[in-house]
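Structure, as structure tokens:
A protein chain is absent from this complex, but the other protein chains hold their places.
Coming up: chain A.
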């Protein structure tokens, strides 16, 4: 009998997207006796207790967290429309960098948080220096919105930005000759966040 076990995990659930039916420790199912239901249940209990003692997430890496089909019993419409909003990965490109990165906008609290992430990813490509002097900043952060238009980062409130942002690009200012790129409101704060 395939016994389905769902384990509590801090932040593990969403990363593991493979749906499997099986015992949590990954042993082949054939080994378990069908008849000894009680014993197997208590084995799972034991496994569970061990987990409770080692509550740090590193220890849980040992046991793959198996997602169970149809558990928790939340209707699929609801699952799609509430739970999926906890992650929002978008691509970030920087002109001059050889490859792109991905960041989860949902994990950031605001524009200054985002600026810090950019610094982490692209500091070696000079973003810090590039944005140091706001007026003469060599790079400008822009994003593509739901309509496919490229917008300047920082004009709208953060929540609105997350909803509409599809991807980010850190553009060379020189590519935008003639446009008014005076940092306004949030964008100024964004740049200040980077250069602090």
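Things to note:
By our rule, a contact is a pair of C-beta atoms (placed from the backbone, for glycine too) under 8 Å apart; a residue touches a chain by one contact, two chains touch by 3 or more; residues count from 1.
Here is the rule we use: contacts and distances are computed from a predicted model.
Between the names "ORM1-like protein 3", "Protein AUXIN SIGNALING F-BOX 3", "Autophagy protein 5" or "Neuronal-specific septin-3", the one given in UniProt for the chain missing from this structure view is "Protein AUXIN SIGNALING F-BOX 3". Touching the omitted chain from chain A are residues 1-10, 12-14, 37-38, 41, 44-45, 48, 68-79, 81-83, 85-86, 156-157, 159-160, 163.
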